[in-house]
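Missing here is one protein chain; the remaining ones are kept as they sit in the complex.
And then subunit A:
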Amino acid sequence: MSTSTRNPIESLRDMENSRIGLYVVLLFGIVFYLFPMETAVMTMFKTQTEFVETVPFAPPSPDGFTLGALMTAWNTLRPGLVNSMLMAIPATIFSAMAGSLAAYGLTTISWRGQVAVFSIVLAGIFIPYQAVLVPLAQFWYQILPDLMNGFVNTAFGFITGGNWTYPTRSGHVQLLQLSITHAAYGTPMCTLLFRSYYKGISDEMIEAARLDGATAFSIYKNIILPLSLPMFAVTLIYQFTQVYNDLLFALVLVNEPASQVATQRLAALTGGVVQSFNTTMAGAIVAALPTLLVYIFFGEQFAKGVAE
């Protein structure tokens, strides 16, 4: 056979055009997506001088290697990472559960006016976060505290003596408020995702369950919920990424340093007077870690849920 004697030029000439096209596209993919990643990782391990002296994507030399930037970034971000988890995980789970239940009620059960209700829910997706910042802050910092103060001091005045005040300044309360806000704003999108999924579930199967004597909630619990697991993976990943990456609501609702979330800490890390690229890169990588892990662990179900 002549294969063994063929030179690279010959084999390149024999290659199909489509294959060449594929490689060109893949090459672009590498340049656009992987180079920045690689550069970030390399920069993270370089000293400041090494960074200035070498090309960004080159690996650090033995002298210029340091873990200092990573340590600084980790120490700065660590409390933020914990806060982010405490805030994002419950918000994500709540959005997914509420979205699933709402979608079930709006799709599988039929009742008058459900189209109108769904339209309102749908409209919730399109409200820009910036548009609600002021009313949102007013709600958490004025309206709710006033209401709570009035209620608690009236109903339980015999205990509080009328001196109770809503703990607006408490870091934990602020984090909880942020979590609730995200849960509420994530629910419409989750409802939409679940609704399109539930529309594909056979009507006859639901009718069979009704004939079997199942109540509306029993149908949800025994049939709809087990069948929605792939969709839960999709909404959990999507919603977690959204909530975790948000900075805007966090800036407005959380001002206690101890309760700051990862994105706020990252902003603080990079916002100094002197731009140190190595700590910036290290911070970005550390902050991105949880979302990366979520994709790795739920990726398969995610693909299933999207494909179905």
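Basically, a residue touches a chain if its C-beta (ideal position, glycine included) is under 8 Å from a C-beta of that chain, and two chains touch if they have at least 3 such contacts; residues count from 1.
In this section, contacts and distances are computed from a predicted model.
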item	value
Chain excluded from display, named as in UniProt, from "Acetolactate synthase", "Dihydroxyacetone kinase DhaL subunit", "Monovalent cation/H+ antiporter subunit D" or "ABC-type D-xylose/L-arabinose transporter"	"ABC-type D-xylose/L-arabinose transporter"
Which residue of A:138, A:170, A:218 or A:275 touches the chain not shown here	A:218
Contact partner of the left-out chain, one of A:42, A:209, A:252 or A:286	A:209
Those residues of subunit A which, in the complete complex, touch the missing chain	202, 204-205, 207-215, 218, 222-223, 226-227
